[in-house]
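Missing here: one protein chain of the complex. Every other protein chain is in place.
Moving on to subunit A:
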(Lines give C-alpha, C1' and ligand atoms only; values in the text may rest on other atoms or scores of the structure.)
Protein backbone atom coordinates (compact mmCIF):
# COMPACT_ATOMS: atom_id res chain seq x y z
CA UNK A 1 0.00 0.00 0.00
CA UNK A 2 2.79 2.36 0.88
CA UNK A 3 4.45 1.74 -2.52
CA UNK A 4 1.24 2.78 -4.33
CA UNK A 5 1.09 5.95 -2.24
CA UNK A 6 4.76 6.64 -3.07
CA UNK A 7 4.06 6.17 -6.78
CA UNK A 8 1.05 8.48 -6.63
CA UNK A 9 3.11 11.02 -4.69
CA UNK A 10 5.89 10.72 -7.25
CA UNK A 11 3.58 11.36 -10.27
CA UNK A 12 1.94 14.30 -8.44
CA UNK A 13 5.34 15.69 -7.68
CA UNK A 14 6.26 15.46 -11.38
CA UNK A 15 3.11 17.31 -12.41
CA UNK A 16 3.61 19.81 -9.63
CA UNK A 17 7.15 20.32 -10.80
CA UNK A 18 5.98 20.97 -14.34
CA UNK A 19 3.30 23.38 -13.12
CA UNK A 20 5.77 25.17 -10.87
CA UNK A 21 8.13 25.50 -13.79
CA UNK A 22 5.30 26.78 -15.93
CA UNK A 23 4.14 29.48 -13.55
CA UNK A 24 7.43 30.47 -12.02
CA UNK A 25 9.58 33.22 -13.46
CA UNK A 26 12.71 31.29 -12.59
CA UNK A 27 14.64 29.92 -15.53
CA UNK A 28 16.84 26.87 -15.68
CA UNK A 29 20.63 27.22 -15.47
CA UNK A 30 20.94 26.51 -19.19
CA UNK A 31 18.41 29.23 -20.05
CA UNK A 32 20.08 31.62 -17.65
CA UNK A 33 23.46 31.04 -19.27
CA UNK A 34 21.90 31.56 -22.71
CA UNK A 35 20.25 34.79 -21.60
CA UNK A 36 23.33 36.26 -19.93
CA UNK A 37 25.54 35.23 -22.85
CA UNK A 38 23.27 36.91 -25.42
CA UNK A 39 22.81 39.96 -23.21
CA UNK A 40 26.59 40.33 -22.89
CA UNK A 41 27.07 40.15 -26.66
CA UNK A 42 24.35 42.67 -27.44
CA UNK A 43 25.58 45.02 -24.68
CA UNK A 44 29.15 44.88 -25.97
CA UNK A 45 28.28 45.70 -29.61
CA UNK A 46 27.61 49.46 -28.98
CA UNK A 47 31.25 49.86 -27.84
CA UNK A 48 32.21 49.63 -31.52
CA UNK A 49 29.89 52.51 -32.38
CA UNK A 50 31.23 54.73 -29.60
CA UNK A 51 34.83 53.92 -30.43
CA UNK A 52 34.60 54.51 -34.18
CA UNK A 53 31.87 57.12 -34.59
CA UNK A 54 32.00 59.10 -31.34
CA UNK A 55 35.80 58.74 -31.39
CA UNK A 56 36.08 57.56 -27.79
CA UNK A 57 39.47 56.12 -26.90
CA UNK A 58 39.20 52.39 -26.03
CA UNK A 59 41.85 52.42 -23.32
CA UNK A 60 40.90 55.70 -21.70
CA UNK A 61 37.22 54.78 -21.58
CA UNK A 62 37.85 51.10 -20.80
CA UNK A 63 36.44 51.19 -17.27
CA UNK A 64 33.39 53.14 -18.40
CA UNK A 65 32.73 50.60 -21.17
CA UNK A 66 33.11 47.70 -18.74
CA UNK A 67 30.68 49.20 -16.21
CA UNK A 68 28.16 50.12 -18.92
CA UNK A 69 28.33 46.65 -20.46
CA UNK A 70 27.81 44.89 -17.11
CA UNK A 71 24.85 47.04 -16.09
CA UNK A 72 23.30 46.66 -19.52
CA UNK A 73 23.86 42.88 -19.50
CA UNK A 74 21.97 42.55 -16.23
CA UNK A 75 19.04 44.69 -17.39
CA UNK A 76 18.78 43.04 -20.82
CA UNK A 77 18.85 39.55 -19.26
CA UNK A 78 16.11 40.70 -16.87
CA UNK A 79 14.06 41.84 -19.87
CA UNK A 80 14.65 38.49 -21.65
CA UNK A 81 13.29 36.58 -18.63
CA UNK A 82 10.20 38.74 -18.26
CA UNK A 83 9.25 38.73 -21.93
CA UNK A 84 9.82 34.97 -22.13
CA UNK A 85 7.53 34.38 -19.15
CA UNK A 86 4.70 36.42 -20.67
CA UNK A 87 5.10 34.89 -24.14
CA UNK A 88 5.33 31.28 -22.97
CA UNK A 89 1.70 31.03 -21.93
CA UNK A 90 0.44 32.64 -25.13
CA UNK A 91 2.58 30.36 -27.28
CA UNK A 92 1.59 27.25 -25.27
CA UNK A 93 -2.07 27.96 -25.98
CA UNK A 94 -1.39 28.41 -29.69
CA UNK A 95 0.78 25.32 -30.11
CA UNK A 96 -1.36 23.01 -28.00
CA UNK A 97 -3.29 21.43 -30.85
CA UNK A 98 -0.34 20.93 -33.18
CA UNK A 99 1.86 19.43 -30.46
CA UNK A 100 -0.95 17.14 -29.27
CA UNK A 101 -1.50 15.97 -32.82
CA UNK A 102 2.18 15.26 -33.42
CA UNK A 103 2.69 13.43 -30.14
CA UNK A 104 -0.51 11.40 -30.52
CA UNK A 105 0.64 10.30 -33.96
CA UNK A 106 4.04 9.37 -32.51
CA UNK A 107 2.62 7.32 -29.68
CA UNK A 108 -0.33 5.80 -31.54
CA UNK A 109 1.60 2.57 -32.23
CA UNK A 110 2.84 2.24 -28.69
CA UNK A 111 0.12 0.19 -26.95
CA UNK A 112 2.09 -0.23 -23.72
CA UNK A 113 1.89 3.46 -22.81
CA UNK A 114 -0.91 4.41 -20.44
CA UNK A 115 -3.17 7.35 -21.17
CA UNK A 116 -1.78 9.20 -18.17
CA UNK A 117 1.80 8.73 -19.35
CA UNK A 118 0.82 9.90 -22.82
CA UNK A 119 -0.85 13.04 -21.42
CA UNK A 120 2.21 13.73 -19.30
CA UNK A 121 4.51 13.44 -22.28
CA UNK A 122 2.25 15.71 -24.37
CA UNK A 123 2.23 18.27 -21.54
CA UNK A 124 6.01 18.08 -21.24
CA UNK A 125 6.49 18.47 -24.99
CA UNK A 126 4.07 21.40 -25.09
CA UNK A 127 6.03 23.02 -22.29
CA UNK A 128 9.31 22.37 -24.07
CA UNK A 129 8.13 23.83 -27.40
CA UNK A 130 6.59 26.89 -25.71
CA UNK A 131 9.76 27.40 -23.66
CA UNK A 132 12.00 27.17 -26.73
CA UNK A 133 9.92 29.50 -28.89
CA UNK A 134 9.41 32.00 -26.06
CA UNK A 135 13.17 32.02 -25.37
CA UNK A 136 14.19 32.57 -28.98
CA UNK A 137 11.54 35.18 -29.69
CA UNK A 138 12.30 37.02 -26.43
CA UNK A 139 15.99 37.23 -27.37
CA UNK A 140 15.23 38.44 -30.90
CA UNK A 141 12.61 40.99 -29.83
CA UNK A 142 14.65 42.42 -26.97
CA UNK A 143 17.85 42.62 -29.05
CA UNK A 144 16.08 44.52 -31.83
CA UNK A 145 14.34 46.87 -29.39
CA UNK A 146 17.56 47.52 -27.46
CA UNK A 147 19.56 48.36 -30.58
CA UNK A 148 16.86 50.69 -31.91
CA UNK A 149 16.58 52.48 -28.55
CA UNK A 150 20.35 52.80 -28.30
CA UNK A 151 20.76 54.27 -31.78
CA UNK A 152 17.88 56.72 -31.21
CA UNK A 153 19.29 57.87 -27.86
CA UNK A 154 22.89 58.10 -28.97
CA UNK A 155 22.52 59.72 -32.39
CA UNK A 156 19.39 61.81 -32.03
CA UNK A 157 18.48 62.60 -28.44
CA UNK A 158 22.00 62.90 -26.98
CA UNK A 159 23.77 63.86 -30.21
CA UNK A 160 25.34 67.07 -28.86
CA UNK A 161 26.55 65.82 -25.48
CA UNK A 162 30.07 64.70 -24.67
CA UNK A 163 30.86 61.12 -25.78
CA UNK A 164 31.25 59.77 -22.21
CA UNK A 165 27.93 61.19 -21.04
CA UNK A 166 26.36 60.03 -24.30
CA UNK A 167 27.55 56.45 -23.75
CA UNK A 168 26.40 56.23 -20.13
CA UNK A 169 23.00 57.75 -20.80
CA UNK A 170 22.35 55.88 -24.07
CA UNK A 171 23.20 52.47 -22.65
CA UNK A 172 21.44 53.23 -19.37
CA UNK A 173 18.30 54.56 -21.04
CA UNK A 174 18.11 51.79 -23.64
CA UNK A 175 18.62 48.96 -21.14
CA UNK A 176 16.45 50.67 -18.52
CA UNK A 177 13.54 51.25 -20.88
CA UNK A 178 13.85 47.69 -22.14
CA UNK A 179 13.63 46.34 -18.59
CA UNK A 180 10.72 48.67 -17.84
CA UNK A 181 8.67 47.67 -20.89
CA UNK A 182 9.35 44.00 -20.21
CA UNK A 183 7.55 44.25 -16.87
CA UNK A 184 4.21 44.91 -18.59
CA UNK A 185 1.93 41.90 -18.46
CA UNK A 186 0.49 42.10 -21.99
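By definition in this document, a residue touches a chain if its C-beta (ideal position, glycine included) is under 8 Å from a C-beta of that chain, and two chains touch if they have at least 3 such contacts; residues count from 1.
By definition in this document, contacts and distances are computed from a predicted model.
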Chain not present in the shown complex, as UniProt names it (candidates "Short-chain specific acyl-CoA dehydrogenase, mitochondrial", "Spermatogenesis-defective protein 39 homolog", "Translocon-associated protein subunit beta" or "V-type proton ATPase subunit a"): "Translocon-associated protein subunit beta"
Full-complex contact with the absent chain, from A:66, A:98, A:113 or A:180: A:98
Subunit A residues touching the omitted chain (full complex): 38, 41-42, 45, 48-49, 52-55, 94-95, 97-99, 102, 129, 132-133, 136-137, 139-140, 143-144, 147, 163
